[in-house]
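Structure record follows, encoded as structure tokens.
Excluded from the complex is one protein chain; the other protein chains are retained at their positions.
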Amino acid sequence: MDPTEYLTMKDREMEQKLRSEAKALLEQGKVDCIIGFEDGSLKFTTTPLITGDKDDISRLVINPFIVNNLSVYLTESKGRVGIVTKGCDSRSIVSLIQDNKVAREDIVIIGVPCPGIIDLRKVEQLVGKDRDEIEGITREGDRVIITVDGNKKEFPTREVLFDNCLGCELPTPQECDILLGEPVLPASEEDKVASQEKINSLKDIAPEQRWEFWRNEFDRCLRCYACRSVCPACFCQRCFAEETEPQWLLPIPRGQDNLMFQVIRNIHVAGRCTDCGECERSCPVNIPLRSLAREMYEIVEELFHYKAGMDKEAPPLLAAYEAIDPEDFIR
Amino acid sequence: MEQVTLSANMNKEDSTWEPKLLGFLCRWCSYAGADLAGTSRKKYPANIRVIRVPCSGRVDPLFILKALRLGFDGVLVSGCHPGDCHYQSGNYFARRRMAITKKFLEYMGINPKRVQVSWVSASEGAKFAEIVTEITQELKEIGPNRVFNDERQGNGTEATE
Partner (left out) sequence: MANKKINKKDVAGILDQWKQEFTLFVPSRDEGVVKWAKWDGADTTFMDWYRNTTIPSKAVFFPPMEEMFSFQKDGEGYHIELPASGEPKQLIFGIRPCDAKALAILDMTFSDAYEDPYYLARRKSGILIGLGCTNPCDSCFCTSLGSSPTDSANVDLMLTDIGSEFLVEAISDKGEELIAKTSAAQAATEADEVRAREEVKAAYGKVTRKIDTEDIKKKLPSSFEDKDYWEKIATKCISCGICTFLCPTCYCFDINDERIKSQGQRFRSWDSCAFCLYTKMPVENPREERWRRLRQKVCHKYEFYPMSFDVIACTGCGRCVRLCPVNWDITQTLANLPAQEQIKQEK
């Protein structure tokens, strides 16, 4: 993959800085391991690079496709770790610190001010071609140039960003040790509203039909548990779905059981889910999981004025209480 | 894994249908309150099945979903009044958890009347009887729980209430 195809000057500068900082961290013994991104084996794809070897550092990249939430690797990492962190990822890290799963002193947060990640599914839909049939995707500020069959087509960048990137509340990590570039501002109100379009259209469905809608979606679910595996908030050693005494849930991918799994999963991560969108991205059968996760996020905000991963000193939502917590629903 | 007979195949108009209510009562307050209702000979419908838990804070929303999955028409979680929890703060955690659970299930399309929470102290036998009577009546009005219907008929049979 030719990096000049899609790297902006900003990306390149951040990349250079990242490589020199990461190398220094390893050489000075400040960290045992660096977690970042390198070029993937497919076009317009990156893959996590987890290494303690300073010779691997030159493979680190910054580009519009660094989508993974790398904080999911923190719960298993040993020793001190330097981790490449976008705004959303930093919230997941803060959430893990709040849960005492990760000690702040054990991580060096290398912050990436993130202008948004490009959603390849959206690009494919816009140009009517699959990812491997597209020759180039270049981002130039608020425009994206997509090259197909030698022809360049231009689109507003906001049309190809992930929905949660479009409405991003924290593009630049607050909790951060090294910042690789100039901070990026949060999304405008207009973009925030646009980013919720898909989710809000679900609220237009009458309650009785909403369950039917979700039942239909979850008929496709295979119970691959990718949503759970990719989620930094899901770090239970033994998930309730795999408990056999008692067996809450049969592991068979029946629509109603799949739905039950996802509903409970969302309730269990309430207050720790930062709406990073990884669950929806990794789902191989395109179930709109973010529409559930985001709803829970909104409920938490509405009821408790709480946003996950914003304050590392705050107690986790469900491990705390206030005298004035709402109880109008209690008889 | 036992399963309660699904009342999903019955209708609310069916005179023989009785809603099944599952109650999670905290051992120190609500369960004692229910006991008091009994010893005081307060009448309340026999639709409720009780599971005693040490504290309302023990109740994982998983239990509520599981109860609905098994076929219960409604679930009641009852604990001590705020400030009176035998374990100091269990009911406060329950309050947060139940608030989130109720709202989320409502968003999914489950009738909020199916998930109920109450504070019943050990001396509130009458209140307990009253709550169970009211909830049972509400469940009778909204009909059987078809949320997790195993057979999905193609003729548009409602899967939710």
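Just so it is clear, A and B label the chains in written order, and each chain counts residues from 1 on its own.
One rule holds for everything that comes next: a residue touches a chain if its C-beta (ideal position, glycine included) is under 8 Å from a C-beta of that chain, and two chains touch if they have at least 3 such contacts.
Because the structure is predicted, anything quoted here is derived from the model rather than measured.
Student: So one chain is hidden, and I want to know which residue out of A:Leu42, A:Ala103, A:Leu185 or A:Ala319 touches that hidden chain in the complete assembly.
Tutor: That would be A:Leu42, which touches the missing chain.
Student: Using the definition of touch stated at the top, determine which of A:Val31, A:Ile57 or A:Val72 touches the missing chain.
Tutor: A:Val72
Student: Which of A:Arg139, A:Arg281 or A:Lys307 sits in contact with the chain that's absent?
Tutor: A:Arg281
Student: Would you indicate which residue among A:Ala103, A:Val193, A:Leu250 or A:Ala319 is in contact with the undisplayed chain?
Tutor: Looking across A:Ala103, A:Val193, A:Leu250 or A:Ala319, the contact with the absent chain belongs to A:Leu250.
Student: What residue numbers in chain A mark contact with the hidden partner chain?
Tutor: Within chain A, the residues that touch the unshown chain are 40-43, 45-50, 68, 72-73, 121, 130, 132-133, 217, 220, 222-226, 228-230, 242, 250-254, 278, 281-282, 284-287.
Simple rule for what comes next: only the chains that are shown with their structure count from here on.
Student: Centroid of chain A to centroid of chain B, CA atoms only: how many Å?
Tutor: Centres of chain A and chain B (C-alpha means) sit 36 Å apart.
Student: Okay, in this complex, where on chain A does chain B touch?
Tutor: Going by the criterion above, the answer is residues 203, 207-215, 240, 246-248, 255-257, 260, 263-264, 266-268, 270, 295-296, 299-300, 303-304, 317-321, 323, 325-327, 329-331.
Student: Over in the complex, which chain B residues touch chain A? Could you list them?
Tutor: For chain B paired with chain A, touching residues are 1, 61-62, 65-66, 69, 82, 89, 92-93, 95-112, 116-119, 131, 134, 147-150, 152, 158-161.
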